[in-house]
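Beneath this line is the structure, given in structure tokens, with notes to follow.
Missing here: one protein chain of the complex. Every other protein chain is in place.
Presenting chain A:
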Amino acid sequence: MAPIVLEGESLTQRFGGLVAMAEVDFHLKRGEILGIIGPNGAGKSTLLNIISGIYVPSSGEVRLEGRRINGVAPHQIVKRGIARTFQSSRLFGDLSVLDNVIIGRHIHTRSGVLDAIFRRRRAEAELAEAAAHAEGLLKAVSRGLYDQRHRAAAELPQADRRRLEIARALASDPKVLLLDEPSSGMDDADTDALMDDIRAVCAARPDLSLMIIEHDMRLVAALPHRVIVLDYGQKLADGPFEEVRLIPRVQEAYLGRRGASHAQG
């Protein structure tokens, strides 16, 4: 049995009167791919924001390898080994693809202002090393992305932007990688390619644990070892997708809401 890397205990997140997350427990094992599904507004992104330190939960606790991380600043959480992507991609658009990944190496580089000015050779060597590492990473994640490494990130097509966000997150050598709807805005072919890329990333890093929020049921059925279903901030189910999809409450939440929103829209 693989040990638990990340766990949450009765996580609650209130925004004024709104309860976006209520008493949610979860755990993630080493090397595991955990899917998070649920209708829009269920609290999926909120959960990722809590884990990555952007939100401080109203109550409850998040532990990474047994150490409490809620209340720790986002940039410190990256140092402890959690990296993430965003639902609406948040690249550094006016920087090159390569620079985006080099910035992802931030925690593995040291040079400050004085080093940059007075110990330039050292600072340059360090940055060159980060650049070489970043190039290798880009090549491994996607050859097409590597070929575009000197373009501005904002000029990339949608699918490549999502890939770049994953590469940038991987640059910090995380233990846990959080992906928020990586396939959003992609067609089926792009999604298939993305799944292959994610599988390759995981195959190369057997210890990496993944939490992935997804709407595309094909991906959810194929990729995660296990899924958590959220609805109205509550956890409805937790288990392998083939089992979870049969639970009536899950079907209700999904199909019922879908139907209702279709009727509205």
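Please note the rule applied: contacts are C-beta pairs under 8 Å (C-beta built on N, C-alpha and C of every residue); 3 or more make two chains touch, one makes a residue touch a chain; residues count from 1.
As a working rule, contacts and distances are computed from a predicted model.
Q: What is the missing chain called in its UniProt entry, if the choices are "Branched-chain amino acid ABC transporter permease", "Acetolactate synthase", "cytochrome-c oxidase" or "Cysteine desulfurase"?
A: "Branched-chain amino acid ABC transporter permease"
Q: In the complete assembly, which of A:Ala83, A:Leu137, A:Ala159 or A:Ala253 touches the absent chain?
A: A:Ala83
Q: Using the touch definition from the top, which of A:Leu6, A:Val62, A:Leu91 or A:Ala237 touches the missing chain?
A: Result: among the candidates, A:Leu91 touches the missing chain.
Q: Of the residues in chain A, which ones touch the absent chain?
A: The list for chain A reads 52, 54, 73-75, 78-79, 83-84, 86, 90-96, 98-99, 102-104, 106-107, 109-113, 115-117, 120, 123-124, 126-128, 130-131, 150, 152, 168, 172.
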